[in-house]
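Some chains omitted; the rest stay in position.
Letters A and B mark the chains in the order given here, with residues in each chain numbered from 1 onward.
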């Protein structure tokens, strides 16, 4: 099977890092193409960034359909443009947020979504409702460290991440921790070892869900909410 | 006060019609600028259309802020780009969907949102949840007539509209009818007279809510969900 992975931000280094991670865990019979749009924001940290990115990925969704891929993975934790992509596409589109939230629901009573900056906490809470899994939502603890800071002082970053995750487990009773922020990738084993909870890396989860969907011969329903958009003049 | 009205689709005739309607009902001390983006879809009937339109209106939101307007009205019933616009803007942004749904909640026990095509029914239901008013959501009856058909045979359109609204009132117990489709403008008095229910025209409601918000010296909160987007490289 051939899966087309779209990193919705325009950062080539993030894309290349994502490609490495996913190629390491993909099945042998799965071939990945990992791309990002040429234009748009280099990272996605606001609804404004999501709006710009969603626009840029529409042609990539069409391209994956035209070139006969078996599925698309949308690899940004807010799933920007997911509904539109499902409308445009007849091959399955798997958002990393939606697939990870539903996977978390299978694995524990409550999940907490770790996020970079406190300003995104309401969005994380709102998206749990948007994706229909608010029953399982525990909290969204913020690191309040920029990706730059995490990169420049990994020891401090690790300590901070463990501290924040511990608070989620102890105070919010999180049973599953979701790494809802690119800067957190690479720390999942530390969190698991320290806290004994399950830790989900969204891109990895989404790839495996996409493989499963392709294996099953499934796709999203094209009746109703995700039916193809009417053809019309676009100025 | 000066209010900047954005028609998110790129149709000049719709924009001009909207301008006439709103200028007729605006307060004397209110001055309107009604615009649409140069590019983008000529009508908005899918999440894909919403994605394209949301992108195009971002510069218009900035322009309204730069030029010192007092408020922005986003005049498409799906409120495309609303969250991003609230982030970008420090002046109030009023979506016609959100303001109309909350107004409906003040006026009756259940509302029904009339829509053009059946494929949008799940979206109407989903948006009631998205806007936090699902308790008041009754149904979303579809006309299954294109805007073209409505234009070419107004008598048939009117009969169909009354029939569908009557079903919403009788079977879904709608107490408020929302005209969630441009083609329906102009029929509200007929529906009210025939069925005795309250009928809301979303653009009109949004303008009056915007006037009220400006009068009160209010704006959306810039703390949390709608805080300004971080500045960053946009390729």
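In this section, contacts are C-beta pairs under 8 Å (C-beta built on N, C-alpha and C of every residue); 3 or more make two chains touch, one makes a residue touch a chain.
This one's a predicted model, so the numbers in the text were calculated from it and none came from an experiment.
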With 2 chains placed, the number the full structure-file assembly comprises: 6
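Just so we're on the same page, only the chains that are shown with their structure count from here on.
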Interchain centroid distance [CA atoms averaged], subunit A/subunit B, Å: 30
Residues on subunit A engaged by subunit B in the complex (per definition of touch): 10, 38-43, 45-52, 54-55, 58, 81, 83-84, 86-88, 117, 119, 121-123, 126, 129-130, 224-225, 227, 229-230, 232-235
